[in-house]
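Below is one structure, written out as structure tokens, with a few remarks after it.
Here the complex is missing one protein chain, while the rest keep their positions.
Coming up: chain A.
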Amino acid sequence: MTHYDGWFMLAAILAAFAANEVWRVVGVALSARLHEDSAVFSWVKMVATALVAGLVAKLVLNPTGGLALAPLWLRLGSVAFGVAAYALGRRSLALGVAAAAATLMVGTAVIAPGAPP
């Protein structure tokens, strides 16, 4: 486990805030003139969607930290259960998230009940 210097951490968060906020500000500037249904915006949205989906895959396949205590098949299985519950529950986020979390919890309890975190 790494421990970050306080000033480094503060600078990183402020930089992330600025890097994130810039698109909200640009959005305000453009919202008066640009249309959500233009081709450029559907492309931008798909790029962003693919990026976040890629992040999800990375988090599930190569987790850092405690999630790695669950084996790969359990992590994939929990996502599959979550997606299935979401689809069967008429696209209910709560149901999907709860099903995935319950799968992880029960699975980890069965496999490694006493493992230190």
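Structural remarks
We adopt the following convention: contacts are C-beta pairs under 8 Å (C-beta built on N, C-alpha and C of every residue); 3 or more make two chains touch, one makes a residue touch a chain; residues count from 1.
The rule is short, and it goes like this: contacts and distances are computed from a predicted model.
Its UniProt record calls the unshown chain "Branched-chain amino acid ABC transporter permease", which is the correct pick from "Cytochrome bc1 complex Rieske iron-sulfur subunit", "NADH-quinone oxidoreductase subunit J", "Spermidine/putrescine import ATP-binding protein PotA" or "Branched-chain amino acid ABC transporter permease". By the touch criterion stated above, the residues of chain A touching the omitted chain are 1-4, 6, 8-28, 30-31, 34, 36, 41-67, 69-70, 75, 78-79, 82-83, 86, 91, 93-94, 96-97, 100-102, 104-106, 108-109, 112-117.
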